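For reference, the structure is listed below as structure tokens.
All protein chains of the complex are present and in place, except for one that has been dropped.
Chain IDs A, B and C follow the sequence of writing; residue 1 opens each chain.
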Amino acid sequence: MSSQYGKKIKISIFGQSHSPAIGVSIDGLPPGIKLDIEELRAFLKRRAPGQNDISTARAEDDIPEILSGLAGNVTCGAPLAIIIRNKDTRSADYRELRDIPRPSHADFAAHIKYGGFQDLAGGGHFSGRLTAPLCAAGGICLQILRGLGISVGAHILRIGSAQDDPFDPVAVSSADFEAILNNPLPVLKPEAGEAMRKQILEAKEKGDSVGGIVECTATGLPAGLGDPMFDGIENRIAGIVFGIPGVKGVEFGSGFAVAGRRGSENNDSFYMDGEKVKTRTNNSGGILGGITNGMPLLFRAAFKPTPSIGMEQDSVSLSKSENAVLQVKGRHDPCIVPRALPCVEAAAAIALYDAYLEQ
Amino acid sequence: MSSQYGKKIKISIFGQSHSPAIGVSIDGLPPGIKLDIEELRAFLKRRAPGQNDISTARAEDDIPEILSGLAGNVTCGAPLAIIIRNKDTRSADYRELRDIPRPSHADFAAHIKYGGFQDLAGGGHFSGRLTAPLCAAGGICLQILRGLGISVGAHILRIGSAQDDPFDPVAVSSADFEAILNNPLPVLKPEAGEAMRKQILEAKEKGDSVGGIVECTATGLPAGLGDPMFDGIENRIAGIVFGIPGVKGVEFGSGFAVAGRRGSENNDSFYMDGEKVKTRTNNSGGILGGITNGMPLLFRAAFKPTPSIGMEQDSVSLSKSENAVLQVKGRHDPCIVPRALPCVEAAAAIALYDAYLEQ
Amino acid sequence: MSSQYGKKIKISIFGQSHSPAIGVSIDGLPPGIKLDIEELRAFLKRRAPGQNDISTARAEDDIPEILSGLAGNVTCGAPLAIIIRNKDTRSADYRELRDIPRPSHADFAAHIKYGGFQDLAGGGHFSGRLTAPLCAAGGICLQILRGLGISVGAHILRIGSAQDDPFDPVAVSSADFEAILNNPLPVLKPEAGEAMRKQILEAKEKGDSVGGIVECTATGLPAGLGDPMFDGIENRIAGIVFGIPGVKGVEFGSGFAVAGRRGSENNDSFYMDGEKVKTRTNNSGGILGGITNGMPLLFRAAFKPTPSIGMEQDSVSLSKSENAVLQVKGRHDPCIVPRALPCVEAAAAIALYDAYLEQ
Partner (left out) sequence: MSSQYGKKIKISIFGQSHSPAIGVSIDGLPPGIKLDIEELRAFLKRRAPGQNDISTARAEDDIPEILSGLAGNVTCGAPLAIIIRNKDTRSADYRELRDIPRPSHADFAAHIKYGGFQDLAGGGHFSGRLTAPLCAAGGICLQILRGLGISVGAHILRIGSAQDDPFDPVAVSSADFEAILNNPLPVLKPEAGEAMRKQILEAKEKGDSVGGIVECTATGLPAGLGDPMFDGIENRIAGIVFGIPGVKGVEFGSGFAVAGRRGSENNDSFYMDGEKVKTRTNNSGGILGGITNGMPLLFRAAFKPTPSIGMEQDSVSLSKSENAVLQVKGRHDPCIVPRALPCVEAAAAIALYDAYLEQ
């Protein structure tokens, strides 16, 4: 395992789905920053399970307990550690999985890597539950970034065949995502949310699941962040976002669409907007040569459909080395995307704040 | 700058497009590995410029000089350093760019980050030329991996609107990419190569450029490589591939297409193939939970069209803070994709060998 | 702050002297290792305060709570997190120190570095209390190393003017240190312990403190550990041992004494002991060129007298920028050395196990 990330702020995530607690240590936060603990709780609540009919039934209130790093509510320079107790665990549901791995879940790969010693209960360290400490660290970074004039936000661009409008690459502002962040399905176009909800409930009814895309932006970023070749902003964001379970693709700006274009179409012309250098288009997603250029940062992450589905699936028995049929029990999200959205924001905030501190 | 990558083998890339030399130090190679220097030269030649009418006219033979790390042709445990002399440099072409940044090139972002001290000649450290030492390090890793039964190879999936067939996700073998690696446009379907060549030459004629997609695979990988959450195989590969200039998206397996799918469609069923556990489909691209599962690794990288184009473009004068028109001189590739292909292979090989050594 | 250490096992320590808890996350432990939690508790007890008249009066039972990383008592590959609650805190004792820093304590340097936001209560993150999580991580590494045939142990070589016999550099065995580890003053020569106890109680009576030296060894180490130039065994051990508060010197083998010697005196001749290559002397302390040579590892760490003493001392008022007199309150060890001894063992065990895993 290697659940550490960052250069200036170094997060270290620990826990399993059914261990006594999950948590994170954040080393390197500057001293003297006042944190709003209520706001952090509210942010974690956006990711917490069990809140509505499109989420898993597992009930966790996900109240963060801050063990260190503060004097009062102000950072003191020491590592900040946060833990969240696991409460609603039903490990019995997972016994069969030791022998019969779930298709497209980490079970089999982990079995090989950890020699059968991995904690299977609830998916162990591979569980989406481990994104709660990621969100705890990210929620703190989001607060600090906002104090620096930088806002990070996201919407759901797609679930199954239901599609939202994309952010406006040059004009997106924090108002766009702040208005929707408490919706169960944060989208720009309300009818897209309705269509997505329908897709999720249809899948749920059949014991199936559905995938989607989160689009994330950061506004107010200064030009000059990022350290190429291998700590450019794209490397940094991809390096953390691919740590969120289920992500299979990350693209910046126009992303894969650039493959079909000419340079003359794709290049973002510069112009002076008063004293500020801006670009007329933003196919670059705010990043040139791995470095921010002062335009809105834009990226998208593709999430696969939750692999744990209730339908019967073909698998194998590891002990008998023969084919087997599996029916997954346990409680699972029919679509991980709505709860993954704050995780993407959190991951981006950690990556960006770390890059900011490295200047 | 942060041009270091890796945990067990740590590469450190240096150089600028027009500095006396470019190079790489590779720390951590195991001792006792015999290298084939001729093969390394041949690999570097696949990336070298000036070889045909779809590449830049800059003439560099790119002969690697190995300064250390070997005793005979065998690794001795000491860091292996390779340099490549820059020969055909024409720095005068770049004077104007100090004031007028090229749209969608690193010029402007670097100007802000490095306070005007960045080396502009030939794009400095941002030049695609810096992928030569990446290929030197990667060429060595490719050799070593092959000795371990692991083959890494790629083809061009798309240039502009011309599309090749994708690799077969479950049946791809090294024969597929070895057969085509010396083609100027390595594709699976010859007519796709013709169409791509046409797209490139059309763009070139107009002083324009065109983007594309490289699809890369690794076969023979054992199950169990990768260290989630943040050093999973996806994180590792994205973390290095986004260091290749021009990459705007990276996706694994079915990538962004998973967003539109149900779990029941997307999950890869397991079955026993003799004693070996395999999957019937490979939407996961050989990676589950950040860990290889023994199926072929598959990923794609999207390259934007070369931003340096000969057509007039709108930009700004940094000294005068006013709009300006730019016409780029210098010698540039009308499409970076064919020369980027070995870079993608090299990057993947470095990431995979590093993950292999971390087991 | 940067309270992370290690390459393969990465520990991340958090907490302050008076924060709700202190703890450590250990990322990278191999799966499948059965831990003996009772033994870990017993090891932590060796460091715990309040056990006798030569230690601080602060009463902490230091019971470790394992939050993650195990399935049963067996490591599962996920990061192992341990916390210890702080119980007996009296923060009021530290108020005056915000203005008047203690001579030779971190107060002043931390005030400058953290801009006055550092947590002063109990010394905050600079407290010797933070060695409890270091010992928690180290206690686990000690167990694992012993399973590999490697024993790490220490004795007090000196306190004030009282001196113990040194370990025999070539013949030291685990029996030497295992016999004494539960003594309040672990020494090889009982009369040395008596003399040390007298020195400590004399200092305590006067409200003063006294320094000392811990000598540590590791037996059973295979030849070949260590990664020069900068991850050699000396670099690794010094890099962690200097993280224990109060350490002002670290030396290996004959250490500073080598300065006065000829090569012909200092060189350790090789000879065959059956099939094994050994050295007749061990001035090298088991390390040549940063790499273990199979002989016992030997190093010493010098600890300064506890800076917090009850006597009146000259200092300054930071708010008034004028000289001031300070009388330290709070509960402090008159000699940190006895409680620092298991910390040195813990630090060495972490460094050595990390080097072992890097092979």
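Definition applied: contacts are C-beta pairs under 8 Å (C-beta built on N, C-alpha and C of every residue); 3 or more make two chains touch, one makes a residue touch a chain.
Just so you know, these numbers come straight off a predicted model, no measurement behind them.
Although one chain is not drawn, the whole complex shows that of C:P64, C:P245, C:P296 or C:P338 it is C:P245 that touches it. Shown as candidates are C:A42, C:A92, C:L148 or C:M229; the residue that touches the absent chain is C:M229.
Although one chain is not drawn, the whole complex shows that of C:H18, C:R46, C:R158 or C:R197 it is C:R158 that touches it. Check B:E65, B:E178, B:D273 or B:E312 against the missing chain and you find that the one touching it is B:E65.
The omitted chain makes contact with subunit B at the following residues, 1-4, 10, 12-16, 19-23, 25, 27-28, 31-32, 65-71, 74-81, 83, 110, 113-121, 124-125.
In the full complex, the hidden chain is touched by subunit C at residues 1-5, 13, 101, 103-110, 112-113, 125-126, 130, 134, 158-161, 203, 206, 208-213, 223-232, 234-235, 238-240, 242-243, 245, 247-272, 275, 277, 279-280, 283-285, 287-294, 300, 302-309, 311, 313-316, 318, 321-323.
Basically, only the chains that are shown with their structure count from here on.
If each chain is reduced to the centroid of its CA atoms, subunit A and subunit C end up 39 Å from each other.
Put simply, the C-alpha centre of subunit A and that of subunit B have 26 angstrom between them.
Remark: subunit B and subunit C have CA centroids separated by 46 Å (rounded to whole angstrom). Residue positions of subunit B touching 2 or more other chains: none.
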